[in-house]
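A short worksheet on the structure shown next.
Missing here is one protein chain; the remaining ones are kept as they sit in the complex.
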Amino acid sequence: MIIDITALQQRFISIRENKTFETFVIAIIIVSALVIGAKTYTINPQVELLFKVLDIAVTLIFLAEIIIRMIADNSLKRFFSKGWNIFDFIIVTASLIPVDESEMALLGRLLRIFRVLRLVSVIPELRVLLNAFVKAIPRMGYVSLLMFIFFYIYAAMGSTFFSNINAGLWGNISISMLTLFRVATFEDWTDVMYETMEVYPFSWIFYLTFIFIVAFVFLNMMIGIVLEVLQREHEQFDRESGEGEAGEVHWIKEHTESMEQRMERMENMLIDLHKNKQSNTE
Amino acid sequence: MIIDITALQQRFISIRENKTFETFVIAIIIVSALVIGAKTYTINPQVELLFKVLDIAVTLIFLAEIIIRMIADNSLKRFFSKGWNIFDFIIVTASLIPVDESEMALLGRLLRIFRVLRLVSVIPELRVLLNAFVKAIPRMGYVSLLMFIFFYIYAAMGSTFFSNINAGLWGNISISMLTLFRVATFEDWTDVMYETMEVYPFSWIFYLTFIFIVAFVFLNMMIGIVLEVLQREHEQFDRESGEGEAGEVHWIKEHTESMEQRMERMENMLIDLHKNKQSNTE
Amino acid sequence: MIIDITALQQRFISIRENKTFETFVIAIIIVSALVIGAKTYTINPQVELLFKVLDIAVTLIFLAEIIIRMIADNSLKRFFSKGWNIFDFIIVTASLIPVDESEMALLGRLLRIFRVLRLVSVIPELRVLLNAFVKAIPRMGYVSLLMFIFFYIYAAMGSTFFSNINAGLWGNISISMLTLFRVATFEDWTDVMYETMEVYPFSWIFYLTFIFIVAFVFLNMMIGIVLEVLQREHEQFDRESGEGEAGEVHWIKEHTESMEQRMERMENMLIDLHKNKQSNTE
Partner (left out) sequence: MIIDITALQQRFISIRENKTFETFVIAIIIVSALVIGAKTYTINPQVELLFKVLDIAVTLIFLAEIIIRMIADNSLKRFFSKGWNIFDFIIVTASLIPVDESEMALLGRLLRIFRVLRLVSVIPELRVLLNAFVKAIPRMGYVSLLMFIFFYIYAAMGSTFFSNINAGLWGNISISMLTLFRVATFEDWTDVMYETMEVYPFSWIFYLTFIFIVAFVFLNMMIGIVLEVLQREHEQFDRESGEGEAGEVHWIKEHTESMEQRMERMENMLIDLHKNKQSNTE
């Protein structure tokens, strides 16, 4: 019996590593995505029935796939240690919940949409890209906090002074922050400004300083990411190939090491010669 | 007879390499471009006739030019091995199709407009620039795919939730993707948001997360290209001139090599001296 | 008595350095920020009373905190030598001014909003970020001046030619500058252009040259900051870790130094040997 499970496991591992299996899963995800897209058009009942059948088929195939991968991994612990597996598991199991009840229908549809994201977890190149994004997030944390503080202060000022002028834009601090985000994207920001300038003629100072600060903070954010990506890619390039300036520097370093060892040998011989000579001449 | 063809070929090669011939072709392309531009203005019949004559003349000159270049190249295989030649050939032969029939008239006019692109294939500096663009395309492939997946998911969500609010903006998934592209360019995006916020007050989360993700993905795309161009230009600069830091590193590398050889000679002499000494003292 | 003060000072220093005290101050600032935000909503009188009490409490805690930090520092001179301390002192003392009088009420509310900025002075990571911004300001001085000159010239031209067309946009030089800033952010700039093009059909030259110049100056400004930040971060990285290309270059430099010293020793020995030999052979 134990052998049976190991054999099954072995077989499932070979299925998981199989290129055709991978392509099949990608195809299923794309079919699932197309069904989601097609559903947004007005469709006749027959096609709708087909879509329902397809939806159930996709759900079952996903379930089978995840069970195969679970068994292929030796333990559940090992399976759930990878973030992408957890993501897949949630998407697949959540799809099993029946969505006919009007209450849960919306959530069910949302989860079916998120299935498209499985494309990212299946294609390795996309997984690498998304991992790079996730790694850059902590670096942007403090910059985002600083930006949020500036938004908060300007929103507080905005709703203090301008709430009587236009409650729809400056009614309270959260509406004001949304209005300021709009100003930051330059979306009809002059309409907002001209309105308040009628009451406070100097309120353009408020908008111009805000735009300068936000543009400045945002630029630094961008630069931070650029620098991080630059350094990481450069170092990787250093290690893998020996090309370019960095490669030449590395070559020089290694040859300097061998030159030093040769010099040490030479100096020792010279010392020996020198001593000899001195004892000779004595 | 064989000699005749070779002589003709030799002559055509000399024509092709001739600076005056190149300038003449550029002039013809510019004339062709100006005629295309002038046609968009309302013109009297006489000038229109002139334009028709000019159009035929340009087509014939282009045909003559491409035949000269075809014969100048030894074989058709060699001629069609260059992408730009294929491009020129399609543009020129397609112009030969008569455009008087109402059916093909539109296509014919389009092809005449694309003739202006021949300017890119004729001027070497522009060809280099466009080649750089083409080379950068594969690198952007996966980033574009990731961006498309995000657009698709958000469009699916958008048409699921908002299609009842404004069918013109969220009617189906393709309309929704166009609307999202509009949001990504910040073009009247608040009008779109305010409309859906009346029904779903928290739909601002949908727009703000979308803007952040797209801006982030787009920024990384830009950085990727910047890095690629940076590294390529830097390495070229390395090889051609010996200036700057990279040049100094290269200088050091070469001199380290000659130092190592000298040291090897010196060590050999020292070993010789040392052995001699030892045999002497023995 | 003298000992008492020193003991008190010692105690206050230990309070200041205490992690719990720091967290407590941050919590108070956040409470203060939330009160400011909550005030922008319509609130019933009871809550308003609570907010007044909270406001007084926050003011007193801030006062206590700044006095503790003042005494902890040996002298007032030392306390006021740090820019952030001056900033904190102004915010805290200005809050003590009663704000019930209608005259000063607005200023009082503004100062309470600026209290949120104390979050920047308390959290070290944010202080580092803001310091980086402040350092970049002088570098942008001349670029800003150049940009201002271009704005001024275009605004003078604008109000000279277009003031009769739309006094609301081009009435005088300051209104014109605001209009040009709007054009620089691409906010409904074509509406502005189409209006003046009806009178001066070639006024599109005015707008297009302006957009190109401003985009160009602005880009250079951005690049300047990028370069500065790049070089500063790179050099810091050089000193602290010995990784990457810069680390290898540093390693080579140090080993070149020790190689030179060894060579000097070797040359001296050789000179000695050589002299010896010559005196021997003579």
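Letters A, B and C name the chains as they come in the text, with residue numbers starting at 1 for each one.
Definition applied: a contact is a pair of C-beta atoms (placed from the backbone, for glycine too) under 8 Å apart; a residue touches a chain by one contact, two chains touch by 3 or more.
Because the structure is a prediction, the values reported are computed rather than measured.
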**Fill in**
Check: shown chains touched by the absent chain are B, C
**Fill in**
Out of C:A27, C:L76, C:A156 or C:V199, the sole contact with the unshown chain comes from C:A156
**Fill in**
Residue list for chain B contacting the dropped chain reads 33, 36-37, 40-41, 106, 109-110, 113-114, 116-117, 119-120, 125-126, 129-130, 132-133, 178, 181-182, 185-188, 222, 225-226, 229-230, 233, 237, 243-245, 248-249, 251-252, 255-256, 258-259, 262-263, 265-266, 269-270, 272-273, 276
**Fill in**
Those residues of chain C that touch the unshown chain are 142-143, 145-146, 149, 152-153, 155-157, 159-161, 163, 171-173, 176, 186-190, 204, 208, 211, 216-217, 219-220, 223, 226-227, 231, 234-235, 238, 245-246, 249-250, 252-253, 256-257, 259-260, 263-264, 266-267, 270-271, 273-274, 277, 281
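We take it that only the chains that are shown with their structure count from here on.
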**Asked** Which of line, ring, star, complete and other names the graph you get from chains that touch?
**Response** line
**CA centroid of chain A to CA centroid of chain B, Å** = 28
**Item:** Whole-Å gap separating chain B and chain C, where each centre is the average of the chain's CA atoms
**Value:** 40
**Request:** Find every residue in chain C that makes contact with two or more other chains and list them.
**Result:** none
